[in-house]
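Incomplete set of chains, arranged as in the complex.
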Amino acid sequence: MYCLNSDYTEGCHPLILEKLQATNMEQTTGYGLDPYCDEARELIKAACQRPDADVNLLVGGTQTNLTVICAALRPHQAVLGAVTSHVNTHEAGAIEQTGHKVIEIPTPEGKLTAAQIQAAWTKYATDPSREHWAQPKMVYISQPTETGSMYSKAELEEIYQCCQANNLYLYVDGARLAYALGAPSCDMTMADLAHNCDVFYIGGTKCGLLFGEAVVILTPALKEDFRTIAKQHGSILAKGRLLGIQFATIMKDNLYLELGRKATLQALKIHDALATHGFKFVAESPTNQQFVILTPAQYDKLSEEYVLSLDAYRSDGNYNVRICTCWATLDEQVEKLIAMIPQL
Amino acid sequence: MYCLNSDYTEGCHPLILEKLQATNMEQTTGYGLDPYCDEARELIKAACQRPDADVNLLVGGTQTNLTVICAALRPHQAVLGAVTSHVNTHEAGAIEQTGHKVIEIPTPEGKLTAAQIQAAWTKYATDPSREHWAQPKMVYISQPTETGSMYSKAELEEIYQCCQANNLYLYVDGARLAYALGAPSCDMTMADLAHNCDVFYIGGTKCGLLFGEAVVILTPALKEDFRTIAKQHGSILAKGRLLGIQFATIMKDNLYLELGRKATLQALKIHDALATHGFKFVAESPTNQQFVILTPAQYDKLSEEYVLSLDAYRSDGNYNVRICTCWATLDEQVEKLIAMIPQL
C-alpha cells in the first residue's frame, strides 16, 4: 500500500536529517536564539526581499494560526475567513479558545475575493448597531487553499488593497506554500507574497520538514512581544535550533520551491490522466491536492494499492476523493497509479 | 414622537417600582440570598412545575447567555445556533470570548429544526477527523426567535428529543418569552418549556422589568457551582434583592403572561391592518415584533410620528422595518398608527 492521502506521511528531506545528525552534539542557546535560527531568518528575509521582517519559527500549523491571530487582535475583534478555511474547520475551535470569532464567508472554491471582504466589512461598518457586533479586523486566507485552489498575484494584490483601505490585517496561511509557489501556473514569488500581506507563514511540516512553520511578520504593529505571546501559547520550542536547521536547509538553493514544483507536477500528471479518461473533479486544483469524483467500485479498486482520502459521500452515491502528492512522492508510484486509471 | 422600535424603551411595570419603593430601606443579605429572591425562585419553580429546578437571577441577556454557555461547556465544545441567533450576532463575540465556537446554521425564518440539528450532529459524529473539530454540545434556540417566529410545542419536543438522543444540551433563550407565551397562537406553557429543555431563561428586561433574566436550570449537571461561574463573569448583582423583588412581582397573578398577551395582541392588530392594505412582510410573526416592507416614502411618513427600526435596505430600494410593541405600549398609539396606514 502506498499513501497518497496526505502530505505529512513521511519524515523529512534527507538533507535535513543529515544536518541534524551533523550538529546533534553541538551546544546552543535555546528558544530560537541560536545561530541556526539566525541563519534561517536571514535566508527567509532574503527570499522575501523584506529585511525589515520579523521571522519566528514555530512548530505546527494550528499553533501558528492561533498564536498569530491571538497576538494581533484586541478582545472584540474577529477574523474573516472562508467557510472551508482551516481556522474554521480542522482546528477544534482553536481561534475561539483564544477569544475571537471566526466570521465565516461561504465561497464555492475555498477562495475569498476582495469583493466579499469589502461586502463583509461594509455590512459591519454601516450597521447602526455595529457596537454590538464582533469587529472584523483580520482577513485569513490560505495559499494554496484547503481545496487546492490558488490566488493569482492580481487577486492577492486586490485583496490586500481592500484590507488596507478598510484597516484590516491580511494574514496568509502558507501551510502548503511550496505547492503554490512551485505550481507551473503560479504567477507570484515569495517576495510578492511578502509585499502583499501583513503576516504570513511558510509551511514546513507539509513541505519537506519534520515539522515547522516560519511566521513572517511584516507590519510593525504585529511584531511587538510576539515571542512572549508565542511562549504563552506553548508555541516556543526549547531546542529552537531544530527549526533553524530545518528552515536554513530548505531555504537554501531553491530547495523549498523545487520540492513544491516536483510534487505539483506529479499531481497535475495524475489530474491530466484522470481528465483524459473522463473523470470529473470536485473542483479544479493547480496544486498538489487533486479532488476527483470516483464511483465506489473505482475507489475500492484504487484502494487495493493506494491509501487515498475519502473526503465525502456524494448524494448520487459516488465519492469525493482527495489524491495528494508531496515532496516525498515517488515517480514510480505516480506512474503506477496512472497506469491503473484506464482500467477503472 | 412615539417609540415602537424596541421593547426596552420604558422603565418597568408600576407595581415593581411600588414594591422597590416600599422595601427600599429594608436591610437584606446580598448576592441573591435574600427572602425576595427566595420568593421569586419559588414562584418560578411553581410556574415551571419543576420544584427540582435551580433558579438564578441575572441582570441582562448577553450576560446570561455567556454565563450559561461558559458554565455548561468544556473547552473544545461548541454551541449550535441559527445564523440569526443573538449569540451569533448582537453579542460582540461574547461566546467566543469565553472560548467557545458558535456553529451557525442557516435558517430562513430564524428557527432551527430537529432535522437540522440532527444533520449537524451527524456530520460531526461521522466525520473521520472529528477529533479535529469543535464538538457540538449545546443547541441554542430563542423562544420567540430574533425574527419574531415561534416554536410550537411539538417542534420543541422534537428538538429536545433530538438533543437527548445525541447527548446535546438544549438551551432556550427567552429574552422575549412573555411575548411567545402570551401569543394567541402559542400552544405551550412555561411548564411545557421547563419540561423540554435543559436550561432556559425567563426574560425580564424586555417584558416589564427594569432589568433581569431568570435562569432556570433543569439538568443536574448544569447546576454545580453555577453561582461561582456567574460571579466570575461579573453576573451576580450585589443587591440581588432588586432582581428578587422584580421577579416576585411579575410572576404573581399571571402578570408576566398578561403583559405579553397585551403587547402581542397590539402587534397582531397592527399586522392585520397592514396586511389588509396590501403590505408585505419580511417574515410572518405571531409575536410582538412585526417585520414589514415599506417604501422609503411610507417609512418617512410614519417616521414623522413614530420611531421605528429600519433593519435593512432591500435591493429593490425598499426597507425592512421592525415595528415592536411591548408591555408598556399605549393602545391609543396603536390605534393612531393603524389610522395612518390607509394613507401611506
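The chains carry the letters A and B, assigned in the order they are written, with residues numbered from 1 in each.
To be clear about the criterion, contacts are C-beta pairs under 8 Å (C-beta built on N, C-alpha and C of every residue); 3 or more make two chains touch, one makes a residue touch a chain.
As the structure is a prediction and not an experimental result, all values here were calculated from the model.
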Q: Start from the 2 shown copies and tell me what the total comes to for the whole assembly.
A: 4
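The definition used in the following text is that only the chains that are shown with their structure count from here on.
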Q. What angle of turn lays subunit A on top of subunit B when you fit their CA atoms, given in steps of 5 degrees?
A. 180
Q) Okay, in this complex, where on subunit A does subunit B touch? A) 75-76, 78, 89-93, 95-97, 99-102, 104, 128-129, 131-135, 310
